[in-house]
Each structure stands twice: as structure tokens, then as C-alpha cells.
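For this view, one protein chain was removed and the others were kept in their places.
Coming up: chain A.
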Amino acid sequence: MAKKLPSTDVVVVGLGWAGSIIANELADTGLNIIGFERGPWRDTARDFNVASAADELRYNRRQELMLRTRQNTCTMRNNASETALPLRSWGSFHPGNGTGGAGNHWAGIAFRFQPHEFRLHSYLTERYGKELPAELTLQDWGTDWEEMEPHYAAFDRLAGVSGKAGNIKGTLIDGGNPFEGPRSAEYPNPPTLQTYAPTLFAEAARNFGYKPFPVPSALVSQPYTNSLGVKMGPCTYCGFCTNYGCANYSKASAITTVLPALIRKPNFKAVTNAEVLKVVMDSTGTKATGVIYADANGEQFEQPAELVVVAAFIFENVRLMLLSGVGTPYDPVTNTGTTGRNYAYQTANNVRLFFDDKNFNPFIGGGAIGMGIDEFNNDNFDHSGLGFMGGGSTRVTPIGAAPIDSRPMPPGSPTWGKGWKQATVKNYLSSMSIGCEASSYSVRANYLSLDPTYSDPHGRPLLRITFDFPDNDRKMAKYCIGKVAEIAKSMNPREIVVSSQQGHWDSRPYQSSHIVGGFIMGANPGTSSVNKHLQVWGVPNLFVVGSSAFPQNPGYNPTGTVCALAFKAADAIRSRYLKRPGEMIPV
């Protein structure tokens, strides 16, 4: 029996990007807020000391910052005819743990989605009609660009995003991304410096008539004081970035941009090493009364609250809703129910180039240091007659080259022995890669549910992923990577290796942590779980925020949009919900 604690105004589940942003915005109203985090408190000075942060074995191989699968994992299968089995170690994606969440070890690529994404189904139907592949279950988000832009701008100022605007209030600007939605203002910081590989790529892309731009980076290019008064230091291009915490206060995360201000507010406290087991609902199922959590010893507590905000990683958002009985579980056979619906991923493709006459010094870089083009992303090109929808962000972002994992060599090279050593030395400094991080569109067969067999240490079912890449996405991947390969060939390498997502989803190699859907936003309670304010349909005092709200995934990294949605939800709570608490916000 859980020990009942004194009630509080607001409970926030998860102190990564989304939870920290919302808790901080709501703390300004004077409400008493408790933030729960299943992992430890993390702090740059103590956890990411410059003397020991550059440790590939610890952070990359042993996954120090990631959720330990012993604590919680998922099961996976490619289709409903298979038996799902647990992911015993992380491969395909890297859920985080501790304050800052996956935002501590992210790459820092801070794209916004494009205006048409928020009404994707309507937009593509208007433009292509019956050419829209029947397998796709794309949906509109129930919001639009005008509503989203101020919240993207708020995130830019919080994270100090570095880049070059391509479109300010409708005026196109050379050097930026001409395909981005109209911005209200220039990026808060100028672009970062670039290494050789992205520079070379941008030159080749320009020769094709494409418009290369600096990848928007949450690794700040210069000293920056953010919108909360928190100071960040310039990125030093150390190459220990993706999968690592930043020791320089350069990579924006909740622990470098929000929590230093939030934790000092007297009406906020963080409870760490505390795993929320469920959201407690009243007998009518229309009101959340608080949460039950367990500390690291397994002792359980009930924390009552007037308002509950669930802002964990996507998997835990969806699992908590299934475990708490919020919404109807999605059934792919009847295509009914909403919890678990429209689960999607990101389609990863790349072309690797091997040169004889170049030295890229690949150890210099960072997760978001690079140049990209958007000519083959989303609907930036005409899809008439192509037989697919979507596209990808093409870019060169050298993240660093710590050598346990980063030793590129052509296929067929020996994996050990004398020949292996020669191939390793020959290619280490002289290889580069062009990535194409492409869209992942939802289909009926891909969904999230509770696993019938495997459970976590608390005896709760693990979340089960049923996912494979749709035909649409495989066709898209093949087309887009062909375009990328043309650019690669023009750079005259000795050899190129083209990889596009053609087979089944494989849980083993890392692809991206860009996992979306399962508790999606929309205008219709029959096909979505939350409204455009991230408020759960039929449960007015419960908000669920994260990439779980995306109805599908465009060819961009999701973090900027997760954070914009967090600002959006916080704004709706502050300016509207609190005026009429306990009621659905009119949409």
C-alpha cells in the first residue's frame, strides 16, 4: 500500500527537456510543483567533469547516461505475427535517464518542423489527391504554424540555437535554409565553425544548384546568456558529444539551460530516483488525482496533485497511459482506440565516401556541427508520379570519431588480423559520410501496446513495439539516397557505399532516438489522445507532452518540436486552463 503524502498543486513526471520547461513556466505562477525523475540528479560540474567526460568506453559503449534496461526496457517485433522479445541492451535508440533525460546525450540538432507538417494529411490530400498511398494513416496535428512559431522562438532563446535564418517573416535570406517556415527573428547565435567534410559537401551541393545551410545547432557558437539568465560557454568541437554529456556548458539541455534556474525557485522541488508507476484516476475516469511512485528501494508513495503533467520519454508516456487506463488502447485490427496509435520512427540512410587524398580530422566536431540541404526533404520536391510521400534532411555532421565505434572501412574489409589493421589505418582520417535523416510515416500495423509476457522490476508489463518500415518509406529512402549519391560521386572519392533503409527495422544498430507517436495530438477525440494544448481528451487536469504527440515524423530531428510543444502546453495551462481549472480548454 502506497504511503499517501500531502497534496501539491502540480506534479510533473520526467525532468528532461519537456518536463523541465513546463515546470519552470508553471513555477512562475507561484503554484507548488514537484518534479519526479526516475534517474539521478545530474549536474554538469559533478557528472560531466572535463577531466573524465571524454571517455568512449563509459559513455558510448557502456551507455552510462542511458536508461538501464534492467530498470525498464521495451519488447519489439516487426509485425503482429511474431512474438515480441525484450531489448536487453539499447541499439536502435537511446532513452535517457536522470535529470536532463535524453537531452544530455543528444546531438543538439535543433530543426523546426515546416508549416505544412502540422496539417500534413490535409495538405498532401489537397496537393496529390488519390496519389497519397493508401497504407498511410497520416493525420493533422490540430494546430498550425502561426500557433507553433512563438513557442519555437521561445525554445531558440532558451537553448541559444546557433544558425542562419533562411526566412524571416517571409523574406528569404541567402545562406539560410530556404525551405524553413517564416521565422519571427534571426537565430539567437551565429552559426558554428565548420570542419572540412561539411565544407566540402556544401561546395559540391552548391555546384548542383542546391542551397546548403548550417545545421541549426543547440551547441552554442559563442558565450550566451539564455532567456532565463543561465550562462552557456562556446562549443569547443571536442568530438565527445552525441551519447556524452557536455563538460563545457555548450550543449543545450535541461541541465544547462533550465534546471539551474528552476531548482532555485522556492515553490519547486525535484524528487529523483523515483519512478512513477501510474497516474491515479478518480472513479469516473475523468480526473487525475495524483501519481504513485516508487523510490529505489521499491517503497511506494502516493503524491496527490490538482494538475498532472506527464512529460517522460515517449515510451514511458504511452506506457503510463496504458497502465493508468487513460484512453482506449489502439487496436490495429479494427483501427479503433487511440492509446498506442500512429507509432513511427525515423528512416536513417547514408552514403559513406572513402578518399585517398583527403584528411578530415574526423575527431573534431560535434553532434550538430555541420552543413545540410533540404531539397529532398518532406514535400520540398514534387512527388507527383513518384509513388511515395516524404523525404529526408541531407547533411554532413561529423559528430567526432572516438575509435572503438568509429573506424569506417569499405564492406568486405577484414574484421581482424593484419589486413584489418591496415584497412583501419588507411581509412580512419580520410573517410566521411553524408546522412539522410528521413521521414517515417504512420501506418495501421505500427503501434504500441503492453507486452503480455515481459515485465519490469515492479511487475508492470513492458511496452511492446510493433514496427516495420512501410513500403512508402522504403521507396522514399531509395529515391532520396540516390540524389545524395549523385552529390557524393561529384566529390570524386575512391569509393562510395550507399545505404538506404530497405529491409526490416533492425533493433541492433543505432539509427536514431527519434521515436514518435502513440499518444498523438489532433482535433478529433476519436483519432487523437490530446488536443492542441496537449490536454488529454476527457481528462482536463492531465497533460501529456512529448514526441508521443506527433502523428507522424517528418525528416527532421524532433527535439525542437518537443520543446516547442512543452512551451505551448505551459502557455495553455497558464493563460487558459488555470482560469477555469478542471475544464477542457476550448479549441
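Heads up, the rule we're going with is that a contact is a pair of C-beta atoms (placed from the backbone, for glycine too) under 8 Å apart; a residue touches a chain by one contact, two chains touch by 3 or more; residues count from 1.
To be clear about the criterion, contacts and distances are computed from a predicted model.
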{"item": "Undepicted complex member, UniProt protein name, chosen from \"Gluconate 2-dehydrogenase subunit 3 family protein\", \"ABC transporter substrate-binding protein\", \"Peptide/nickel transport system permease protein\" or \"Hydrogenase accessory protein HypB\"", "value": "\"Gluconate 2-dehydrogenase subunit 3 family protein\""}
{"item": "Touching the absent chain when the full complex is considered, from A:9, A:43, A:131 or A:149", "value": "A:43"}
{"item": "Which of A:288, A:351 or A:364 contacts the chain that the document leaves out", "value": "A:364"}
{"item": "Residue among A:194, A:243, A:377 or A:394 touching the omitted chain", "value": "A:194"}
{"item": "Candidate in contact with the missing chain, chosen from A:11, A:26 or A:87", "value": "A:87"}
{"item": "For chain A, residues in touch with the removed chain", "value": "40-41, 43, 45-58, 61-63, 68-70, 73, 76-78, 82-83, 85-89, 91, 193-196, 199, 234, 236-240, 247-248, 263-264, 266, 268-274, 293, 295-297, 358-361, 363-364, 401-404, 407, 415-418, 420-422, 424-425, 428-429, 453-455, 504-508"}
